[in-house]
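Here the complex is missing a single protein chain, while all its other protein chains stay put.
The first chain written gets the first letter, and so on, giving A, B, C, D, E, F, G, H, I, J and K; residue counts start at 1 in each chain.
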Amino acid sequence: MSDHVYKKTEIVGSSKTSIEDAINKAIARANATLKHLDWFEVVETRGHIQDGKVAHYQVTLKVGFRLSE
Amino acid sequence: MSDHVYKKTEIVGSSKTSIEDAINKAIARANATLKHLDWFEVVETRGHIQDGKVAHYQVTLKVGFRLSE
Amino acid sequence: MSDHVYKKTEIVGSSKTSIEDAINKAIARANATLKHLDWFEVVETRGHIQDGKVAHYQVTLKVGFRLSE
Amino acid sequence: MSDHVYKKTEIVGSSKTSIEDAINKAIARANATLKHLDWFEVVETRGHIQDGKVAHYQVTLKVGFRLSE
Amino acid sequence: MSDHVYKKTEIVGSSKTSIEDAINKAIARANATLKHLDWFEVVETRGHIQDGKVAHYQVTLKVGFRLSE
Amino acid sequence: MSDHVYKKTEIVGSSKTSIEDAINKAIARANATLKHLDWFEVVETRGHIQDGKVAHYQVTLKVGFRLSE
Amino acid sequence: MSDHVYKKTEIVGSSKTSIEDAINKAIARANATLKHLDWFEVVETRGHIQDGKVAHYQVTLKVGFRLSE
Amino acid sequence: MSDHVYKKTEIVGSSKTSIEDAINKAIARANATLKHLDWFEVVETRGHIQDGKVAHYQVTLKVGFRLSE
Amino acid sequence: MSDHVYKKTEIVGSSKTSIEDAINKAIARANATLKHLDWFEVVETRGHIQDGKVAHYQVTLKVGFRLSE
Amino acid sequence: MSDHVYKKTEIVGSSKTSIEDAINKAIARANATLKHLDWFEVVETRGHIQDGKVAHYQVTLKVGFRLSE
Amino acid sequence: MSDHVYKKTEIVGSSKTSIEDAINKAIARANATLKHLDWFEVVETRGHIQDGKVAHYQVTLKVGFRLSE
Partner (left out) sequence: MSDHVYKKTEIVGSSKTSIEDAINKAIARANATLKHLDWFEVVETRGHIQDGKVAHYQVTLKVGFRLSE
């Protein structure tokens, strides 16, 4: 982490299949507009229920990325 | 969510295979006695260890459901 | 849990594939030096990002084990 | 509170107009099926946005009521 | 905890004599209507004061019980 | 806030009509004995229920005031 | 919430009249530069005091909005 | 709680014998200088160890009392 | 506490009779292997229920002890 | 801590130079009106920004002091 | 704070020398792209260790700034 400054942004990914997939979808989307993504922290895991089954996992992440100098 | 009133109930599901499976088992059981299940929130993830391996994942959820008028 | 005394230790496991795998790796390592592992509690889930994808899941656990009399 | 035993239940009320109205709607609905409602605690205040305005306030409460002997 | 699903309910017991007595009164009352009570977690300890002395201890518990299959 | 030292005191206001009114009543009472009240922070919102309606909102505040030099 | 990715941003609105008004002002301002605002969560309620009265309510919100594909 | 305003003060009682005794000592001392003590909330329980035994229980309380009009 | 360095370890004691007894059992066991135990902090109080009564109180403590130079 | 009763008060110190200086200013001011100050706990660290630099550090403390018998 | 709307952004500064220096570096970087920086709140203090010494302090801040009308 040396002398850099980092920013954290909070995003929510969702997936029909798994918590990991929701995390990856959120990070892939963040990667489309932000450079230097470095780490994530799971803030909340929740989801939607339909017909007595999980319809979507919804995972809130904080994603940290290095700010360019 | 319009004008409805919702109730949250706290349940614990367990599974030998995964966190997602524990969530689904808890929701399936709640669905056997409650109507209009709408969303869930993961409150705690823990588990039991046997022979140096995870024996069960135990996931505590809050499950929200709409109360009938 | 009867009349025993337990100790909790905090460890961090990591995995390229899943949260469950990171949990299992942490427990397997704890099991190499500690006896009577009994339960775990997930404290934090985070990870490292490389090339816009999850490089490692890093899961912090508290692991409880029975102290010998 | 003398020697009674109380139970707390968690409910979510919603309203288009105010936080207080959401609280009252939740309590009115709880009162339809539960006796001896005694106090409430606000757990979370959130809401839905439509067209850049608050569409609904959604207030999560814990409602305490006395159990009959 | 094997493959069962558990539910948690939140209750408040009170006692003039001790925290332990308040816990026991809450559990005894829960046991009158619920089967398979398994564990409790203390959520809050508070009480009422009269004439400069504790009049009642009031202990809020989460009580976990196994749901029948 | 310059070089001053501030103190925070915790008070609870109540009102039959609204959360804002409970806040104002608490601050008005604090103002009767304390000088230089500067800011407040809402710590908890709860209330009393009678006949299936909110009887009183009870709002706990921390009130910050500047200490005289 | 289907397959979308959402972002949360943290804003603070203020109002001389009420908590709801502070929430609405914050959301109206966010709506001026962000599309697809979907929900909000109240994080903190505080305010400024002048002459023994509330001068401004200051409400911190997290506002969630859908990221365009 | 009607229309009164209450204040909370934070005190720490200690006792060689029990948690309840530490609570009572703190309240007795508060009662020596404050009127209208109404309720308490346990904030923290800790203590001092000597010769491998509890030397003192130290219990931090918030004590609420009604302010005179 | 002067210039020493302290370590905290987390242990769980259990007792059939009281919270204080569970604390003392945990400390007695810690004292068997650790020197210079100095203070404890109660982290969690829970327990096991059998036949509608408390079977064991289980109290989680952090125990602080001075490290030898 | 023996058999004494302690009180905690919450104060905010500020300083242009450092967090430690803000702590010391708060304690010096508390010492002007309170006897037997014994310990402090940092509750919050924040500050004011002017011209892209820290203008003041503002540190909120709980200060514990022994009540005279 | 009058009638303005503020935004909070979360950044992480690092420094080899002190916590205050890490705070200042984070704010200086934020000031390069954001106008009207007004206050900061310390969220987390951590750091990296090399050769048994602190290599970098890493301080996470929320920085509040006024949004232009």
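Note that in this section a contact is a pair of C-beta atoms (placed from the backbone, for glycine too) under 8 Å apart; a residue touches a chain by one contact, two chains touch by 3 or more.
The model shown is predicted, which means the values in this text are computed figures rather than measured ones.
Colleague: Among J:Val5, J:Ile19 or J:Ile49, which one is in touch with the chain left out?
Modeller: Here the residue in touch with the unshown chain is J:Ile19.
Colleague: So which bits of chain I touch the chain we can't see?
Modeller: 1-10, 62, 64, 67
Colleague: Even though one chain is hidden, which residues of chain J still touch it in the full complex?
Modeller: Output for chain J: 19-20, 23-24, 27-28, 31, 37-42, 63.
Colleague: Across the whole complex, list the residues on chain K that are touched by the chain not included here.
Modeller: 18-19, 44-49, 52-54, 57
Just so we're on the same page, only the chains that are shown with their structure count from here on.
Colleague: Going by the contact rule set out at the top, which chains touch both chain C and chain D?
Modeller: Expected: B.
Colleague: Using residue numbers, check each pair in D-G, E-I or B-D against A-G and return the one sharing over half of the contact pairs.
Modeller: Comparing each option in D-G, E-I or B-D with A-G, the repeat is B-D.
Colleague: Starting from the mean Cα coordinates of chain D and chain J, work out the distance between those two points in Å.
Modeller: 38
Colleague: Could you say which residues in chain G touch two or more other chains, in rising order?
Modeller: 9-10, 19, 30, 48
Colleague: Identify every two-chain combination in which the chains touch.
Modeller: A-B, A-C, A-G, A-K, B-C, B-D, B-E, C-I, D-E, D-F, D-G, E-H, E-I, F-G, F-H, F-J, G-K, H-I, H-J, J-K
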